[in-house]
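So the structure is just underneath, and the comments pick up after that.
The other protein chains are all here in position, but one chain of the complex has been omitted.
Presenting chain A:
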Amino acid sequence: MGSESSPQSPDEMLSFNVTPSVLSPRLGRLAIAGRKPISTPHYIPLSSRGIVPHIAQDVMRDHTAIGSLFVGLEDFLERQTPKEPLPPAYMIPTAQGESALRKFISLPDDFLLIMGPRREPSITCPPSNTPNSVAIYTAVGFRQLEARQYIHAVQNLNPDIVVGLADLVLGHTPGLKRRGKMVDRTHAFTTHATGQLYGSSVPIENRSKTAYFAPVLPLENAEQSIYMDDLEDELRPHISGLALYESASLSAISEPLGDLPRLLFSAPATPHDILRDVSLGADLLTIPFVTVCSDAGIALDFTFPANSTTTDPQPMAYDLWSSSYTTDTSTLSGSCQCFTCRNHHRAYIHHLLSAKEMLAWTLLQIHNHHTMDAFFSQIRDSIARDTFETDVQAFQKAYVSELPEPTGQGPRLRGYQLPASGANQPRRFPRVYGRLDDAVEKFTESQSQSSVATPDTGADGLEEHGFAQKEIS
């Protein structure tokens, strides 16, 4: 591996060996100097404010196989004042060649760090993007992230891979004119950013060592052909990968770009969708449903190829809120060897969920990420065996088509995790405290004298107060 201090082009820093192919599953190996290489297809765990939700850094290091992380820059941009013009993550003192973002979030040195402008999945912002900025949602509200600020962030934070700025329209389908703008703006963002980061006008020692993944818009190929042509041609030396926002884009990639790693933000809803994306040639996938399931108390439970013996389709996950697990001391799934399954059982997770203990989500995250690790490893084995297509068909038969609907409460969601509400909306969450206030009030009303609320009356008296009823002990 090359040392980080010697000036290298991103191409030398990042290597991706793959059988170039279009619209078929493919095996690859993504290697970046100093980081654990990643065998593809694989998934990139998603982070919130620099950590995989509920998994502290030591748990991640000791009890998961996580080796990479996707981080949204918007999680790190908050109040900026004239006195403190730069976000804290930019200010952390770093050694030569060290990534400030990596140091700020205490990510282990050999983890692959990918930065995009926004969290994944992104929350729709009411303000729209402009020709030189995109709308983002920080913990303190909406703002615009200008293209030059984003370049500045890459130069300051030095992630391993940066996902280029794209003019995406969330929440509704863009019209014809908007689609044209999307292409023009994204084209301009990419040209500008690659020029600023790696262009010939930049002195060689100042060129960014961050690899650039150029966005491919979720549009018809014909609509963005000018941009795609430029990616193949003029911009090609500067880009190390492609970022895709829908599965269909996988078919839009032309042969000259076929050897680039493809990072997909298609928000698959089920493992079936993941298999579809892999079959179309996705290399790196992002899977929001892992954390969504953990938050909802749902444990993933599937293998690929399916080894089910029954003919009825099996569920791919189950809801631990269900009271049927109250005394179930079996592991979360069969012979799973994750930290959670080695040490705990369903009855405990069920208890933690109903007691609203944070540990429930931690243990489920460990298990669910472990399940995804195993799933992708099994996918790669299947591709290598050349049985992927038949395995997918068997998987579709063996499992139902949907994940279970969440029933229980998850952790309290923060503003930056929720779509913005309009004016004069009712409160998002019921009050947690004071649920027994009514009972207390009734009780204190009946207490006229003693400051210590211990009535001399027996259970009958309490019943009269409407405070309690006699229980059979």
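Here, a residue touches a chain if its C-beta (ideal position, glycine included) is under 8 Å from a C-beta of that chain, and two chains touch if they have at least 3 such contacts; residues count from 1.
In this section, contacts and distances are computed from a predicted model.
The chain not displayed here is annotated in its UniProt record as "Queuine tRNA-ribosyltransferase catalytic subunit 1", chosen from "DNA repair protein rhp7 treble clef domain-containing protein", "Ubiquinol-cytochrome C reductase", "Queuine tRNA-ribosyltransferase catalytic subunit 1" or "LAME_0H01706g1_1". The hidden chain makes contact, of the residues A:13, A:30 or A:51, with A:51.
When you scan A:42, A:63, A:209 or A:262 for touch with the missing chain, the hit is A:63.
Only one of A:24, A:106, A:130 or A:225 touches the chain withheld from this view, namely A:106.
Residues of chain A in contact with the chain left out of this view: 48-51, 53-59, 61-63, 76, 84, 88-89, 91-93, 103-106, 108-109, 139, 326-327, 329, 339, 343-345, 347-348, 350-352, 354-355, 357-363, 411, 414, 416, 435-436, 439-440, 443-444, 450-455, 458-459, 462, 467-471, 473.
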